[in-house]
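Below is a structure I'd like to ask you about.
One protein chain omitted, others in place.
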Amino acid sequence: MSINPMNSTPIRSETSGLKTDTLFLNMGPQHPSTHGVLRLGLTISGEVIVEAMPDIGYLHRGVEKLLETRTYAQGVVLADRLDYCSAMSNDLAFCLSVEKLLGAQVPKRAQVLRVIMAELNRIASHLIFFGTYGIDIGAFTPFLYAFREREMVLDLFEMCCGARLTYNYIRPGGVASDINADWIARCREFLDFFKPRLDEYDTLLSFNPIFLVRTQTVGIITPKTAVAWGLSGPNLRASGVNYDVRQAEPYCGYEQYDFTVALGKTGSCWDRYFCRVVEMRQSVRIVEQALSRLASGEIMAKLPKVLRLPAGEAYSHIEASRGDLGVYIVSDGGLAPYRLHFRAPCFINLAILQEILVGKKVADVIAVLGSLDIVLGEVDR
Amino acid sequence: MILDKYPAVLQAVPGGKILLTTTDDFINLGRKYSIWPLTFGLACCAIEMMAAYASRFDFDRLGVIPRPSPRQADLMIIAGTFVKKMAAPVREIYHQMPEPRFVIAMGSCANCGGPFHDAYSVVKGVDKVIPVDVYIPGCPPRPEALIYGVMELQKKIMRMKLAKGGGATLQAEKGSRDPAGGA
Amino acid sequence: MMPRSWPTEVWKDPWSLPRYRAGALWLGGILFGIVLISAVVGELCVWGEKLFAFLSHLGLSVVVVDWIWVLVKLGCVIGLIVANGLWAVWWERKISAHMQSRLGPMYAGGFHGWAQTILDTVKLLLKEDITPASADKVLHALAPVVAIAPCVIAFAPVLFGKELAAAKLDIGVLYIFAFAGISVIGIVMAGWASGNKYSLLGGLRAAAQIVSYELPRGFSVVPIIMFAGSLDLAVIDQAQAGYWFGFFPRWFIFYPVAGQLSFLFFLIASVAETNRTPFDIPEAESELVAGFHTEFSGMKWSLFFLTEYGYVMLASFLLAVFFFGGGAAPLPFLRFIPSWIWMMGKAMLMMFVFLWFRWTFPRLRVDQLMEFNWKFLLPWCFVNIAVAGLILAWGMR
Partner (left out) sequence: MTREKVLSDILAQVPGASAAAAPVKDYPTVRLSQPSDLPTAARLLKDELGFDYLEMVTAVDWLGPTKTEGFLPAVTPIPFAAKAPALPVTPAAGPDIAYRPVLDLLWSFGNLKTHLKVFLRLEVSREKPEVPSLTGLFPAADWQERETFDLFGVRFSGHPNLTKILTPDFLQGHPLLKDYVHQPDEFDAD
C-alpha cells in the first residue's frame, strides 16, 4: 500500500466558472480534540484550510497578577497549575529563579531528587501526549495503555509527596520531602516495567502504516520557521535544531548525566511525535543514573520561613516537557514578587499554528495541533 | 408528550401509584446506569477526569462513556477553572444538552474559584452560570472522588419522580439543585 | 504476586491469575450461550413452516395470509436487528475494555453489566428529542428512518442457516448490495438537515466514501459468484458444502489466491461501508465531533447506531456465507451440529474482527481513503477477478 497524501490539490474555482464559497468552521472551545478550551476559527474551502486563527484565553486565570499578591511559598501552588501535565517542571522553573535571585545553594540530594522528579514527570506528561495523540489520529487504545503506565508514575509521586497531579513538591531551597529505599526500589521496578512497554507502543502506534501516512508528511516545520516562531522543546528538536536547555544551560547538575537529545529530521508531525517517544527513553536513562548517584544528605537549604528576596531581577529557564519554560522574576524586596512572568512554551508553540495550517485538510488540523502538544493552562496562564 | 400526562392519569386510577413507583424505578435505573458525560475538560481536573476514564479507574464500569456531542450527553463535568470568557460557551453547551441533564462541578475552581478565586478573570463557581447537581471538592479531586461524585449523582437520579415533573422539566438556570425536587 | 502492596499490580502473566481465567471463561461462555440461544431460535424456525401451513388452513384468503406472513418475517428481522444492536454494543464495550486492560460495564443489571445496553435504551427513549433551530425539521426527522429502513430491507435474503432466510431470492447478493447502498441517503440527509457544519462535512464525507466503496465491495465478491455460479446466497452456501480429501472444507476462502484476496478486499470494503475505524471518517470523533449525527439526540440518534450495528451484522453474515461455508461444519464429523450454530458462530467471529479493527487502528484521512480505494483496492479487485477466472479455467472445481 502506498499513498502519497501530499498530491491533493484544492479545487480551483476560476477554471470551472462555478462560484464556490468558503465556509467558516468554528472548532472549539468545546471540541473533543482541542486539548482543552482552545478555539480555532477555520476558513475552509471544501476540506482545505484557507485561513486558521487560533483564539485563546478561555482558561486565562490571571496567574501573573495573582502571583504578585502571593508569597513565594504560595506561588509554587499557582505555578503547579500552569502546565498541569508536568507540574514538577513548573515548580522547578519557579523555584530555580527564586533561588537564583536569592543566591541560595540547593543541597546535592535535593538537586538529584529534582532531576528524578522532573524526568519522571516528563515521562508522565509525554505519556499523556502519546495517548491523546492516538485519539486524535483515531486510535483509542494507546490512550488506555499510556494511562496505565502513567498511573504508576503518579503512584510514585503520591508516595513521596501525596499528590497525583499538582505536587507542590519542589520548593524554594530544595524539595518538600525525602524518599526512602522502598521508593527507590519501586521506581526501579517501574523503569524495568516501562522499557519494554515503549517497544510495545512503537508496534501499536509509532510504526503503524496508517499512522505513518497520517503524520509523516503532514505539518512540516522547517528549522528556519521553527526558530523564527520561537518554538522550543520537542517541537523545535523535531525540526533538527539541537537546542535543549538541559545541555545548553545546565541546571540541577544536568551536565553530569549522560543522555542524548532526540532530534528529528523533517519536522513533520511524526517527527514531533517520535521525538517525545525517544525522550521518554532518555528520561528513563536519566532517572536510572540519578537513582544510582543519590547520596544521603539534606533535602532543604536553610532558608527563613517567610522568604524575602533582595531587590533585583532574575531569569532562569528549564527544559520542561513542552519546551523552554522560563521564569522572569522581579523583586522589590517585599514578601511577594513585584512582577513574575512565565515564558510559557505552549503559548509560543501554539502561535505557529496560523502559519502551518494553511493548505491542510480538516483532518490534518487535528494531527498538527495534537503534535504540538499544548496545555491550555500554560497557554492562557 | 405522553410522559407528562402519564403520571396524572395513573394517580387517579386505584393502585396506579404502585405502578407509577415501579415505572419510576425502572426509568431511573436506566438513567442511573447510562450517564454519558460530554468530552469537555477545562483545566487540571480534566486530566484527572481522563484518568477516571482510563484503565485503572475505568468509568465504563458504571456505564459512563464520553460523548463528544452535547446532543447525546446527559452530564457535563465542569473539570477545571471556569473563567469569564468561557461562561458564554458553557451556558450554550448546557442548553444544547437534552433533558434530563446533569452538571457536576469538579474541583475547587468549579465550586468556588479555588486557588484563583481572587483573579480578575475567574468566575467564582460554575453555579453562577448553570445549575449544579453535585459538587466535588479537591484541587484536583482524585479520580476516586469523581467516581464517588457520579455515584452521588446516581443516588440523586434514583430519587427522581415522574409525578413531580422531575426529569422531564427542570428549568433551574443557576445555583445548586436537586433533580428530585425541581430547582 | 508482589511482596509489597504496589498500588498497580504488575502481572507478568495475567493468565496465572485464577480470577483472570475465570473472567475469560465467563465471557467465552456468554458468547457460546448466545450462539446456543440463536441455535434454539433457529430450530424453532422450523415451526414457521407449520405456522404457515396453519394459516393457510384457516380458510383466509391467500392475500391476507401472505400479508400476515410478511409481517411476521419483518417482525423477526427487526427484532433481530434490535437484539443485535443491544448485544453488539455490550459485546463491543466488553471486548474493547478487555483489550485495553479495563473491565467495561460491570454494575448495570448485576452480572458484568449485562443489562447495560438495555438500560441505555431506556434512557435514550426518554431523552428529550431536540430538533435544532437551524435544522430542516422534516428532513431531520426523516433521516434516521431513511438510514435504517434499507438496512431492514437488505436483510430479506440473508441466510441465517441452511436455507433459512426471510425471502429466497435468485439475485440475493445484488439485492443486498443495492439496498445497503441506499442508507447513505439517510446519512447525507442527516448531515444536510442538521444545520451544523460538522454534520455537513460528515454527510459529504459519508456520501463520497460509501458510494466509492460500493464498487470494490461489489467487485470483490465477483470471484465468489464465479465459483458458485449464482447470485443466490443459498446456492453459494451449498457450493461450499463437502470436503476435499474427505476432511478439508471446500470453503471459498481456501481457494488459492483468489479466495483469500477476495476475503481481504471484501472485509476492507465492508469496514468502509459500515463507517467503522479505520474508515470512520464520516463521524470522525476527534475531527468532526460526531460527524453526521452531531445534532441528533435520544432515539433518533440510536437509530443511526442501530443501523451501523445492523450493517456490521449484515457484513458478518455475508462474510460467513461467502467465505466460510455458511452453515457448513469445518470438519466432517461435526456435521451433527445444526447449520444455524455454525452460521451464528462464524458471523460472531467476523463481528469480533470488526470490533478488533476498531480498537486497534488509527483513522485514515479522507483523501487517503479515496486514493486507497481508487488506486489500490479497485484495480486489485479486477486482477483478482482475472485470477479467479484462471483458477476456474484450470478446473479447480
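Order as written gives the chain letters A, B and C; numbering starts at 1 within each chain.
The criterion applied here is as follows: a contact is a pair of C-beta atoms (placed from the backbone, for glycine too) under 8 Å apart; a residue touches a chain by one contact, two chains touch by 3 or more.
Being a predicted model, the structure only gives us computed values, none of them experimental.
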* Structure fact -> Absent chain's touching partners (shown only) are A, B
* Asked: For the full complex, which residue in A:F140, A:F211 or A:Y243 touches the chain that was left out?
  -> A:Y243
* Structure fact -> In the whole complex, of A:H35, A:H60 or A:R122, the residue touching the missing chain would be A:H60
* Structure fact -> Among A:N26, A:T69 or A:T222, contact with the omitted chain is made only by A:T69
* Structure fact -> Filtering B:V123, B:I136 or B:L153 for touch with the omitted chain leaves B:V123
* Structure fact -> Note that chain B touches the chain not displayed via residues 83-85, 87, 117-118, 120-121, 123-124, 128-129
* Residue ranges of chain A at the interface with the undisplayed chain -> 56-57, 60, 62, 64-66, 68-71, 73-74, 100-101, 227-230, 241, 243, 248-249, 304-306, 308, 310-315, 317, 324, 326, 328, 330, 332-336, 338-339, 341, 343, 347-348, 350-352, 355, 380-381
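One rule holds in what follows: only the chains that are shown with their structure count from here on.
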* To do: Quick one: label the inter-chain contact graph as line, ring, star, complete or other.
  => complete
* Gap in Å, rounded to a whole number, between the CA centres of chain C and chain A -> 42
* Rounded Å distance between chain B and chain C, as computed from the means of their C-alpha atoms -> 34
* Structure fact -> Each of the following residues of chain A touches two or more other chains, namely 31-32, 144-145, 148, 151
* Structure fact -> The positions of chain C in contact with two or more other chains are 8, 100-102, 285, 289
* Structure fact -> In their shared complex, chain C is touched by residues of chain B numbered 3, 26-27, 29-34, 54-56, 58, 60-63, 65, 67-69, 71-72, 74, 96, 98-100, 167-168
* To do: Could you please specify the touching residues of chain C with respect to chain A in the complex?
  => 4, 6-8, 10, 96, 99-102, 197-198, 201, 277-278, 280-281, 284-289, 359-368, 371-372, 375-376
* Asked: Mind pulling up the chain B residues that touch chain A in the complex?
  -> 38-44, 46-48, 50-51, 54-56, 68, 70, 80-81, 83, 85-86, 89-90, 93, 115-116, 118-122, 139-140, 142
